[in-house]
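Here the complex is missing one protein chain, while the rest keep their positions.
We call the chains A, B, C, D and E, going by the order they appear; numbering starts again at 1 in every chain.
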């Protein structure tokens, strides 16, 4: 079936779409009620976030926009130490979209939600002029335990910076299909639930976590260093990048440090807990390749900075991503 | 400034947009933290909803997409008896959009949020190919008091149905600008906070509330009648429609019963509370023109239905909106 | 009509207990107005209101849609009325093709194409001209403007139909109709006289009727009375065609509009979806204006989506929508199996929506 | 280069305490590679690394962008490298115009335009051809394919430039450069010999250099040594041009590529943004191929966005980006006031991004 | 698509149109089919005036009905 403007009218066509595709996949009591608003158990302290996903193509090696839109929002919740609980999803569908594709995407959302331990409690569908594209917004609510304070302001000199795995896979996957470069790189899109819940279970004193998405490691670390007013020194040869991604970047003049990921995070912990944290992460799903990539330092000048000592002993100062003229990857 | 793909890169351009436009307007402690996820006080029972807004034009007589996206989500929360608290917003901006327009929209969001008593705690911005359009998803969280049960399943024979005001203004406004018909009709987009909080304050035993949006009164009531397995009888001459909207519909072959609204709701209460409820609503902001339009009846046949007795004594059975081939209005 | 108290006519129609009367409306707006009024639920079961081929969009054959899609794929921008978007061609509709990149816009008035064409001289525009006598004069005004302003990038694809010939066809083909609710807005243009010939030929009563619930009561009452008293009418030489919409319908209709039609268009055979070819029931641009035509001749294919669809019987008044085996089971506005379910003026659509 | 231990060369460059040396790289990739390597932070302050006009995108004059926009507005689809999108014309950029409806696509390779043009024969495509000697041969292969497959809907808008003439211009205009880090990839095509003439004319040392940090150390070390020992070199008749990128750079370069360039293009004057006209520094399609040209001649306007911008001095090596009064104050990648801040290979952009 | 409803002419424009007011909704309707003046009640279909609306309807119809009654 081809989706047309009528499917966004709010009438019978919309109901058909909701019943046959969404409710069927997001099979839970709340969604089945088909209220305009879900009423669900809460918690004393909650976390809340949102992201829209406009990636093209919507299906790519290793994942699809359905998996992505769950991972993106769940990971943002996890990064503040929240237990991710509820997801809302807003679909913006361009007329001409195929309902079979939509079904696959929605199925993937449902599967990923299960993996991440969240339930989808509310949704919305709009159809707009266009050529068959699908965009999804997800918002998420998580529960935060009292006393937990994980934020970008908590970096402390002496802390070590752990990166949960290789850089650039998601970005290279999306860009490869856009640029017609064949390779076997797969998106890393994944919910980081296991890593975070294991760290919390082991009572690791996490200062800061951040998923390394749009803008890449350099942007994320620069933002953190500015929030906490510290420097971060990275060791270039520790930063894990697959050979395929490295050469992919070489071909297009890109830098893995600025490439987006959708299943990677940095975790900053006090030096004396870093060993244990690393072990916990490595034993968690999607954390197998975690490494310590750097150290938090006192701010040396009047502006916080992230830097790398290069192989010839030079000092390369990183900054946030400027414009790299790339297509959308999330 | 013209917004280009670079503003969605997640780097410096995106930060610029966020700082100069969003954070400035959504001036609150949580948003200023610029975390990927807000951590905020919660409640034992919460309500959660989402809607995306793709209305064109984005600025129209009586409102704009900024006001609309707050009202739409706030009203969905209110309709379950929740106190609307937090809003997240996901902007999908087409390249070519003008930052001055965006500023106005965002300002309008901020003003409407204030009016509705909600705070905007998290946001996201994506830029996509296109021609200057702006789409916004909002998700909302509200707090629900224990014991409150307002849902579409609670219609009871004998209940009276109150409509909070005139039908069709928003829809006619949007369509008028699309169809080049000049008139002075203005969108009714408004947060129904005052109506609902006054009803709750007065301890009115609300069975069901529903905002009358896409699909119009006929669709909303038909859905409710099916959820509760009751009939609803409407009195045609009670249903308030302005002359301008009535003739506007006449011109285009539309039916006010199927026209969308963005600041109207139906409130269903037991017959003995209807008088007081009506008074409370009429004394609330945006409820001045409220009227009792019908009554809930036992289901007469095996299928729930909503019907009107026409001026000649005929019985017109309403159904959900089929496809009316209209442009998007929300 | 406010001054007429229709209560006693309603009562008459309720209590009617004479021979079964089958009354057909042949105007889509009547179909919709009858549904909305709920009148079917209150009149005697002996008066059956039947919907005929009154929706000009529904009766366009699949070939017309296919041709629009073909023109669009060749780069033209299609402009049409909103209802046209969902009508199925052989494999697709304008709505579906729009999602695949076809340029399609819908407008309130055909005249709205003029500013579009002037603003984008490099784009070729096609107006999808459907309609009966009510709408055809509008196209003549469009042609006036195109010629006056020498606009080179608008063409018309036409599937224009005329009502008296359709009624003649129904009568000639055993439609078993006792009387016709004659189309109010068509009559504004044609005048009541246009129906005299067919009414005389088949001795069939006709009532030109308005669209409000009260006007419907008046028209149906008058038609019923005329049917009952047909013999007296005939004997007295009184015409069986009555005009109950006098505020806008004249015996001669709108002569200026009729002249305009004759200036640009000539009669020809036309395919009605589900009904086949009806002789002389179409209007086509005259040879001297053929440069404004986008290929409207020979659009004869009328592809049937579902073999079991009984649209043709519905349109001919032989069965009601409910009697079609597909109605509400396989056929709904979401999954239309025939033309009558597609446009919001189609008889099956109206039957579905208003629970007739 | 893995086998060379560069430690002692780094040490040499650190400890250098001779006369101040001003070494200029004239290749955008070198600008980026030098920034990334952090080498400026470790070598002696007496060795100044200066960025020249090495970004082919940045040096295209505003008229080139304006012409692309004009062609796009006339209905053509513009295809370009990603960096081209943000370069400002007089009033707008391709990026901004894209948001207003201009059709612009960026690609990895100019050859990617071929399938696009074959799939959409009704659309006219324009490739925005910028580049030095490295990229120009790619356009000759594109032309080969266009001619071989008789493709009628691709044209080139060119702003092609050649390096030796630019270096000559710098030397002739008082740029005060002691030595040039010669562009590695340009040299792959031109060969080292292409630089002999200008090096001899101005007695200026040049080192053809690769792009890894180690290769940079080797090249800069060699260039420094050559500068110090210039007199001995000259006395001994040894060329001041050294090749330290031997894995891909030959003395003769790529003769096949050079032949191809000569087949399609002829030399002519060219405007370099911020620098003005450099005699014979441009390449233009020959008359016999002019049907593939979209109007590349006379694109001479070079609109200056901000009068205070010192791009021209930066490009000429007369000041570093930091010395421009607008740098980091009014001029940033978000609000570029000059060409050097626009492309990611621009010297001000690199200085901004890597905190030089 | 066959909607036609009555409005009042409030202005005659240059370009062969008149402004027709439908309870505050203003439509520029083509005048080519009917001679109209300001104040006329007119029937508009798809952006064209197709007829003037006269007011003396009810009585005429009641007269016809009387005739019919007499016939029966």
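Following the convention adopted for this analysis, contacts are C-beta pairs under 8 Å (C-beta built on N, C-alpha and C of every residue); 3 or more make two chains touch, one makes a residue touch a chain.
Please read all numbers here as calculations on a predicted model, not as lab measurements.
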item: Touching residue (missing chain; options D:35, D:93, D:199 or D:226); value: D:226
item: Hidden-chain contact residue, picked from the options D:77, D:98, D:185 or D:273; value: D:185
item: Which of A:247, A:279 or A:298 contacts the chain that the document leaves out; value: A:247
item: Residues of chain A (touch criterion as defined above) contacting the omitted chain; value: 176, 181-185, 243-244, 246-248, 250-253
item: Contacts of chain D with the absent chain, listed as residue ranges; value: 1-4, 27-29, 56-57, 81-84, 108-112, 130-132, 134-135, 137-138, 140-141, 144-145, 185, 188-189, 218, 221-222, 225-226, 228-229, 232-233, 236, 238, 242, 244, 246-249, 254, 256-257, 260, 343, 345
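Everything that follows uses one rule, which is that only the chains that are shown with their structure count from here on.
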item: Remaining chains grouped by touching, chain B not included; value: one piece
item: Chain pair, B-E or C-E, that carries the greater number of C-beta contacts; value: C-E
item: Taking each chain's C-alpha mean as its centre, the one farthest from chain E; value: D
item: Between chain C and its twin chain D, rotation from the CA superposition, multiple of 5 degrees; value: 180
item: Rounded Å distance, chain A centre to chain D centre (Cα mean); value: 37
item: Whole-Å separation of chain centres (CA-atom averages), chain A against chain C; value: 56
item: Centre-to-centre distance between chain E and chain D (centres being mean Cα positions), rounded to whole Å; value: 72
item: Set of chain D residues in contact with two or more other chains; value: 85-86, 333-334
item: Chain E, residues touching no fewer than two other chains; value: 1, 3
item: Set of all touching chain pairs, with the criterion as stated earlier; value: A-B, A-C, A-D, B-C, B-D, B-E, C-E
